[in-house]
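Note that this complex is displayed minus one protein chain, with the remaining chains in position.
Order of writing sets the chain letters: A, B and C. Residues in each chain are counted from 1.
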Amino acid sequence: MITLGENQYGKSRVRVMKVERSDGRHEVFEWNVEVWLKGDFTRCFEDGDNSRILPTDTMKNTVYSLARSSRASTIEEFATELVTYFLMNQSQVEEAGASIRSTRWKHIFTDTGEHSMAFIQDGSVIETVTVTYPRTGPVSVTSGFTGMAILKTVKSSFAGYLKDKLTTLKETHDRLLGTLASAAWVYVGTDQDFVAARVRITNTLLDAFAEHDSMSVQQTLFAMGKAALEAAPEISEIRLQMPNKHCNLVDLSAFGQDNPNHIFVPTDEPHGSIEACVRREN
Amino acid sequence: MITLGENQYGKSRVRVMKVERSDGRHEVFEWNVEVWLKGDFTRCFEDGDNSRILPTDTMKNTVYSLARSSRASTIEEFATELVTYFLMNQSQVEEAGASIRSTRWKHIFTDTGEHSMAFIQDGSVIETVTVTYPRTGPVSVTSGFTGMAILKTVKSSFAGYLKDKLTTLKETHDRLLGTLASAAWVYVGTDQDFVAARVRITNTLLDAFAEHDSMSVQQTLFAMGKAALEAAPEISEIRLQMPNKHCNLVDLSAFGQDNPNHIFVPTDEPHGSIEACVRREN
Amino acid sequence: MITLGENQYGKSRVRVMKVERSDGRHEVFEWNVEVWLKGDFTRCFEDGDNSRILPTDTMKNTVYSLARSSRASTIEEFATELVTYFLMNQSQVEEAGASIRSTRWKHIFTDTGEHSMAFIQDGSVIETVTVTYPRTGPVSVTSGFTGMAILKTVKSSFAGYLKDKLTTLKETHDRLLGTLASAAWVYVGTDQDFVAARVRITNTLLDAFAEHDSMSVQQTLFAMGKAALEAAPEISEIRLQMPNKHCNLVDLSAFGQDNPNHIFVPTDEPHGSIEACVRREN
Partner (left out) sequence: MITLGENQYGKSRVRVMKVERSDGRHEVFEWNVEVWLKGDFTRCFEDGDNSRILPTDTMKNTVYSLARSSRASTIEEFATELVTYFLMNQSQVEEAGASIRSTRWKHIFTDTGEHSMAFIQDGSVIETVTVTYPRTGPVSVTSGFTGMAILKTVKSSFAGYLKDKLTTLKETHDRLLGTLASAAWVYVGTDQDFVAARVRITNTLLDAFAEHDSMSVQQTLFAMGKAALEAAPEISEIRLQMPNKHCNLVDLSAFGQDNPNHIFVPTDEPHGSIEACVRREN
C-alpha cells in the first residue's frame, strides 16, 4: 500500500521591512520569513480535501498582520509569536514552525556624524532563528547566523594526519585559515535576553577563532563551540559549520621569486566541509 | 561537561569532467562530488590529534583516482565505489557518504545532423544521488533530481480551503500551476538498472504532473509520488519538494482590458512550500 | 560648472508570462522585460521638476497592457512595439529602448507522447533582444542569446603563441574547448523573419563551433561569426563573447595512473575572456 509519510507545507520568502519611528530616530528591520505547518493532512494529499488547509497566502497575510501588531523587538520573539498564533488558532495543526533570516541595517555614520533616519546594510552576515512549537511540547528556539567570512593569518597548522597512497598534501605549520562560518545554538527555555546572548555568543566565537592555536579546523571548531557554551549558560548545544575555504600559496619559483606566505589564491571549490555539534552534558 | 556531538567532515565541490572516447563518438560526464566521513574523531576535535584524520585533500585525490580507474557509467555506481573505498580502507570510519550532482551534456544536433564529439549542456535539471554506507549496515542509494521547472495551464484549481479572518485569497478553478520540483527516491537494494529506473520514474512524474486534475499542489504531489512508486517496484519511497511558484493574473481592468488567463506575473517570492514523502508500506 | 551628462531611466525585471490558448494546445512565453527612456530630463535631475517624468510604474503597466493587446509572437516584435509606443506617446523622449530575456518552455514529452498543456523549461540558454528607437533615426534590433554552454573534445589546439619570462603554459594539440557563449547580432532593417533567422544563426554557430579545427578560441570565434554572417544576409554584424572555461587535465602520475585525456577538472575561475565583433563590410 502506498501512503503519505512526513510532510509539511507553508510559505517561504515572505519579506518584511519594519520601520520603528521615534521622534528623533528611526530603526529598520528587514526579515525574510518562512512559516510551515505539520499535522494530519492525509485527506488533503490523498483525496484533495482542502477543508483543513489554511492557504499559504493566508499564512503570508498572518506574517504581515502580526508584524504590525507585534511588540517583538527580536526575530526570536517574532518567530515565537508566529508559531504560537498558528498552533493556537489552527486545531488541525500538530506543529508550527517559523524561520527568520535577518539582514541588519545600521545608521549611516560619517565624519559629519550619524544620520538618524538613513541606513546602510551592515555586512553580509545574516542572523537566523528557527522556532518550532509542537502541540505536545515546549517551544524550541534555535538562533544563529550564516555567511560569516572570517580568516586568520597565524596560529594555524595541519600536520600529523593519516597518510595513504593517495595523499599528496604537505604538512604545514603556518597556513591561512579561512571559513564562511554558520552557527546555530539551542536555547534552554524561551525566556531569554536574546539580543545580549547573541552578542555574547558571537563575540566569544570570534575571540576563540582568533586566539586558538589551531591543529585542524576540527579542533578550532570544537574550541569555538566549547567557549560559546561556557560563555552562555542559557544554551544547551551549538552546531557549527566551517567549510575550509582554502587559500593556496602561489608558487613563484619559476619566476625567480620567493613567496614567504604573502601571495595566495583564495578558492571556493573544492573546499573542505567540517561540521559538528558541541553540547553540554549533564 | 561539554562534549562533541554528531560530526562529519569531508570535501565538497570536487568537480570531475570525464570523457569517454570511442573511435567515432565521445561522451562527456560532468559531476560535482561531495564525500564525507563519520566515525570516532573525538580526539581530533577535542585534543588536536590528527592521527585518524584522512585529509580532505586526499579525499579529493581519491575522487580523481577512482574516476580514472572506475568502470562506473552512472553517478549511483560511482558514488557507491567511493563510499565503499573509504569504508574498506579507513578502519576508523563508521560511515562514509557521497553525493553527486550531474550536469547533463548532449551531442550538438542541428539540421546538418549530430556532432559526435561536440556537446551542449542539456537543460537546467541537475541529476542527483546520495549514497551512504554505515559499517553496520547496507549501502543506501537515494537518487533524484533538482531544478526541474514545470508548469501546466489547465486542470488546476484551489478551492474549499479553510478561511479565517486573515484569508483574502479568492477560490479558483483555473490557475497556472508551476513549480521548481526536486525529487529523491530510495532504492531497495543496490543492484539496479539505475539509468532505466531514472528515466521511468522521471517520465512517470512528468506524466502525472501533466495529467492530474489538481485540487491542490499537495494532492498533485501525492499523485506524482504514488505513480512513481507504482511504476518503480525497485524504490521504497520518494520525497518530493514542490514550491508553488505563483503566476499571478494581471488585473488590467483599470486600462479597460480583460485578461481571460492570458497575461501573468511569474514570481519567485513569496512562494508556497509543499513537501512530502510518499512511501510503500508492506 | 557641474552638469548632467548621459542619463536614462526605466524599469527592469518586469516579468511577463503569456499563455496562448488554442483549443487543443497551449503555448507559454516567459519574458523578463527592461524598458528605458532617454531625453531632456535635466530639470528633473537638477531641479526636481517631475512634470516630464513618466513614472517607471507606468512603464511597467505599459508592458502588461501591451502584452495583452499585442499580436507579437517574437521578443523582437514585442520589444519594437514597446519602444514605438513610448516614442510615439511621450514627446519629451528622444530615445526609447527595450531589452527582453526569454526563458523557453517546451511541451512535456514522454513515451506516452506530448502533453499539449503542460510544459518544462527548455534548457538554460536565454534568448535576448535589445531594441532602440531614437527619434532621429531608424529602429535598431539586436538579437542574441546568453548562457549557451558548449564543449568539444577534439580539434582544439593552442600552440605557437608568444612566450615571455612569465609563461609556463605548455603547448597542446588536443585539449577540451569549452565556453559559456553569448552572441548578439544586428539586423539590417526590422522586417525580418526573426524566428527563422534565430534558428539559422544559432545552428550555424553550433555547427561552426563543432567542426572548426581550432588553433585558438579567437580563431574559432571568428570562424563562427563569419559563418553566421554568411548564412544570414539579414544581419550586418555579430558580437560573440566566449569565455574560455578551462578544463584542466588531472595529473594522476603520483598515483601510478596515466590520464590520456579522460579525467579533467572543469573550472570557473580564472577563465580566459575572448570577445570580438565580426562584421560585413561593403
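Note that a residue touches a chain if its C-beta (ideal position, glycine included) is under 8 Å from a C-beta of that chain, and two chains touch if they have at least 3 such contacts.
Values in this document were obtained by computation on a predicted structure and should not be read as measured data.
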| item | value |
| --- | --- |
| Contacting the left-out chain in the complete assembly, out of A:61, A:74 or A:219 | A:61 |
| Which of C:139, C:215, C:249 or C:265 contacts the chain that the document leaves out | C:215 |
| Option from A:112, A:136 or A:282 whose C-beta touches the chain left out | A:112 |
| Touching residues (missing chain, whole complex) on chain B | 165-166, 168, 254-255, 268-269 |
| Chain A residues touching the omitted chain (full complex) | 15-21, 26, 28, 30, 61, 64-65, 67-69, 105, 108, 110-112, 115, 117-124, 148-155, 176, 203, 206-207, 209-211, 247, 250, 252, 255, 257, 259, 261-267 |
| Residues belonging to chain C that touch the chain removed from view | 1-15, 34, 36, 41, 44-58, 60-62, 65, 89-90, 158-164, 166-169, 214-219, 221-222, 225-226, 229-230, 237, 239, 243-244, 268-281 |
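Everything below uses one rule, namely that only the chains that are shown with their structure count from here on.
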| item | value |
| --- | --- |
| Chain separated most widely from chain A, comparing mean CA positions | C |
| Cα-centroid distance, chain A relative to chain C, in whole angstrom | 37 |
| Whole-Å gap between the CA centroids of chain A and chain B | 24 |
| For chain B, residues that touch 2 or more chains besides their own | 15, 61, 65 |
